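One structure is given below, encoded as structure tokens.
All protein chains of the complex are present and in place, except for one that has been dropped.
The block that comes next holds subunit A.
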Amino acid sequence: MVNLKINGREVEVPEGTTILEAAKKLNIKIPTLCHLDLHDIKFVNQSSSCRICVVEVEGKKNLQTACSTAVSEGMNIRTDSRRAVKARRTVLELLLSNHPKDCLVCAKNHDCELQKLSADLGIREVRYEGEMNDFPIDNSSLSIVRDPNKCILCKRCETMCNNVQTVHALSEIGRGFDTVIGTAFNLPMHESNCTFCGQCIAVCPTGALTEVNKISKVWKEINSDKVVVVQTAPAIRVALGEEFGMEPGTQVTGKMVSALKLLGFDKVYDTDFAADLTIMEEATELMHRLKHGGRLPILTSCCPGWVKFIEHNFQDMLDIPSTCKSPHEMFGTLAKTYLAEKMGHKPEDIIVVSVMPCVAKKYEAARPELGLGGTKAVDYVLTTRELAIMIKESGIDFANLQDEEFDNPLGESSGASVIFGATGGVIEAALRTAYEFMTGETLEDVEFHSLRGMDGIKEASVTINGEKINIAVCHGLGNARSILEKIQRGEANYHAIEIMACPGGCIGGGGQPYHHGDMSILKKRMQGIYNEDRGKAIRKSHENPMIKKIYEEYIGEPYGEKAHELLHTRYIPRKKM
């Protein structure tokens, strides 16, 4: 243990503790900006680059950064001296001197850490104004908008993209005042190897990285003659409430449905229905591979960020992901075929809007092979944040809404589909079905706890019909890379693996309300997901009556010919940078 003094008060902390953590113990707040520590997903951004957290350390010539300086015995620190505070304010003024002051119309208004810091430090004037960067805005992609002029070079996105996700799409280019975070060869985002997972957006403290906003397009459709149907992903219902001051993890499914109806969507459906469908297809596909000696392991394919990642980085393994489309794409396809027929509309008269916790879904919706002869299966994708803006814009008192039910036939879902929203959920849902399909017995305890939680890679074995099925779950693309490399080396013996690009799974998606580094938020959302599952009467996908009905009425056999035509896809090798 190390003893030290901060602002005259003594504190004892373990060796290796930073000044910032030691100060926290004394409830002394040292402002930070570039620093972000997400222990649970092994993300620590300690670039020491912003210099906001500087403090005075007795005996040291210069001010020291609290976020990255380890304490030592007998240290005497002042976090509140004039010298430290003045330096901090000046550094912030410098950042502001090269930052657009368009807060009122910025996508991060009220959610910006730079804005908050400026308010907290009471900055009223920027003394050192001068030339400002004038980089082009990159809105080439369908998912992410990059405005380098709002970037403060905290390097959080770089750490996330390179160290956690191992995508290596973003890094610094140029030097000095002209330094900018960009892609290799400064290519537009859509030409880069970016997977559009959006985790850079999730950690960006300012408006430098935001989602491509589709709100006005959706309003236009709602107010057109077309039939506009909306579907919501499992992870939305446990996070949307945060935008309205509710506790993370609060289940707002019913209120969300009410709100969507008030917004003017003609029908409000549930992606969870399509998640049940995915399980039917994927479980059958797994059984098919087991039976016919297909290549194993089978990898889940719900996550478009992950799919793009394997397409760029493991071109020799594109035959192992399940060929299942992601649930919202299955939904989109059925909406424009089955539903269109049922409702008596032409497919082109139906507009499908997906509300997703994800920005990669925006890109996925435009993948040509997922289209339906000239029209897209999903026309627009909104993030949780965009939906919240629409609700606020409409003046809806969200917290006091009455619960409403999803419309049918594509609105009924099982508990298995809800848990798609958390890491491990897809494979747990698949097991619930595969077990019963393969054994013909009833699975009594449907909860597979070893597949849950925030560990980066989780492993479990389940014995079905005397055969041991080895399962792995990983979230975060860095973990995905390491597991795929293990498979490439022939060291892995898995039958099925669930992979999600975002740490925590979809609950931690790049389109969710900003967590600002508070990992407990993800855990609460995860809890919300499992609570929702527990509250469901039906907890297995194949028991969902609407699923049974659609197979009987329209699709035929799971993994059959029509199912292939409607619900399965293929993967495309992409350039490795």
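We take it that contacts are C-beta pairs under 8 Å (C-beta built on N, C-alpha and C of every residue); 3 or more make two chains touch, one makes a residue touch a chain; residues count from 1.
Keep this in mind: contacts and distances are computed from a predicted model.
Visitor: According to UniProt, what is the chain that's been left out of this complex called? Choose from "Phosphonate ABC transporter, permease protein PhnE", "Glycosyltransferase RgtA/B/C/D-like domain-containing protein", "Histidine kinase" or "NADH-quinone oxidoreductase subunit NuoF".
Guide: Missing chain, UniProt protein name: "NADH-quinone oxidoreductase subunit NuoF".
Visitor: In the full complex, which of A:44, A:94 or A:546 touches the chain missing from this view?
Guide: From the options A:44, A:94 or A:546, the contact with the absent chain belongs to A:94.
Visitor: Of the residues A:124, A:175, A:295 or A:489, I need the one that contacts the missing chain.
Guide: Touches the omitted chain: A:175.
Visitor: Check each of A:28, A:50, A:550 or A:567 against the chain that is not shown and name the one that touches it.
Guide: Of the listed residues, the one touching the omitted chain is A:50.
Visitor: Which positions on subunit A touch the chain that was left off?
Guide: 46-52, 54, 62-63, 65, 68-70, 83, 86-87, 90-91, 94-95, 97-98, 127-128, 130-131, 152-153, 171-172, 174-179
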